[in-house]
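After this line comes subunit A, so read on.
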Amino acid sequence: MLQLLVGQTLNGVIVGTLYGIIALGVTLTFGITGIVNFALGEFMMIGAYVTWYMFDIAGLPYPLAILPAVAIAAGCGFAADQLLFRFTRNNLINGLLVSIGLISIIEAAALVLWTTTPKDMGYVLSGAFRLGAVSLPKMKIVVFALLAAVMFLTYAALSRTWMGRAAYAFSQNPEAAMLMGVRTEILQSGVVVYSTALAGFGGALYASLYSLEPAMGGLYILKGVEAAILGGIGSLIGSVAGGIILGVTEAVGSIYLPGAFRDAYGLVFVVAILLYQPAGLFGTER
Partner candidate 1 sequence: MKLLLWVPFFIFPALVQSNFILTIFIFSFILAIAAVSFNLIFGFTGQLSMFHAAAFGIAAYTTSLTVSIFQVSFWVALLPAICFTIVLSLVIGSICFKFKLRAFYFAVVTLAFSELARLVILNWNNVTNGTLGLMVLDKPSVWLPVGGMVKIDGAVGWYFFSLAALIFTVALCSLVLRSWIGRCFAAIRLNEDLAQTLGIDIFRYKLLSFTLANALAAIAGSLYAFYTGYIEPNYLSINQSLDIISMVLLGGRSSIIGPIAGAFVLTGLPHMIDLSGETRAMLYGLVLILTILIMPQGVIGTLATWRRAA
Partner candidate 2 sequence: MLLEVIELTKRFGGLTALSDVSFAIGTGEIVGIFGPNGSGKTTLLNLITGILAPSAGRILWKSTEIQGQSPHVIAAAGVVKTFQNPQLFLELSIYDNVAIASHLRLRRQYGLRRLAELLPWRDAARHSEVMQRVDRILALCRLDSVRERTAAGLSYGQEKMLGVAMAMMCEPDLLLLDEPASGLGEDEIRTLEEVLRDLRGAATTLCVIDHKVDFLARVADRAIALQQGLMIAQGAPAEVLHHPRVIEAYLGRHHARA
């Protein structure tokens, strides 16, 4: 029983970091542009499918397959920003609805290109580590390490560099930041593109572990938003912590309760948090 618990917890942590990277994108986008980009899940899907294509079809080695995936996801993110999100800054409802329209378009395009048949990428790294009776696939550890590294680097960049401080200042007081010379348009576009790049990266790593289908984006953005709310929208640490807490809760919860309701735990959690601690676990209300 203990090994089941440990195994599930570890699984939950790893899935949680995937939720976390989306949540990070959600929090960043909300903090700087004032909207929630529901289409982030689709950018994750784009990253996943491009990686699959590059690795399985084009035969590139995995690390080289990830690069175009992230680039293409970021490129699409840039296009989306220039065509759409540029016009919905700080308008939450409009931004939400526009991103939902975007989801329809991207998901339909994916269906046309790749159909609903799930795509399974070949093994990148086979084999597993054994911890007593618990077996943890090596690739999962690699994915976890990479995601954790990227999230940590993002956090470091935002708290130590001038660029990060400018971003923080902007999220606190846009007018003042502008008057101080922060190039707000570039900052906002940059954040949108960066969060889509993060999502694409998450997707690229996702592809090495799970099978792909066009509907995957919808599930992950929901989890990402739940995790972001859990940790507190506006807090970087919160989004990561929220993701992991959500992942672990789902994984451990499905031991004791029907697996079909796995998705419900996050929802109930979120409702409870919003009612009692609207700022989330780590958040500062914007």
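Selection criteria: all candidates are chains of the complex that A comes from, given by their letters.
Throughout what follows, a contact is a pair of C-beta atoms (placed from the backbone, for glycine too) under 8 Å apart; a residue touches a chain by one contact, two chains touch by 3 or more; residues count from 1.
Predicted model only: the values in this text are computed from it and were never measured.
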Pick from 1 or 2, the complex member that touches subunit A: 1
In the complex, subunit A residues that touch candidate 1: 36, 84, 87-88, 92-94, 96-98, 100-105, 107-109, 111-112, 218, 222, 225, 229, 258, 260-261, 263-264, 267-268, 270-271, 274-275, 278
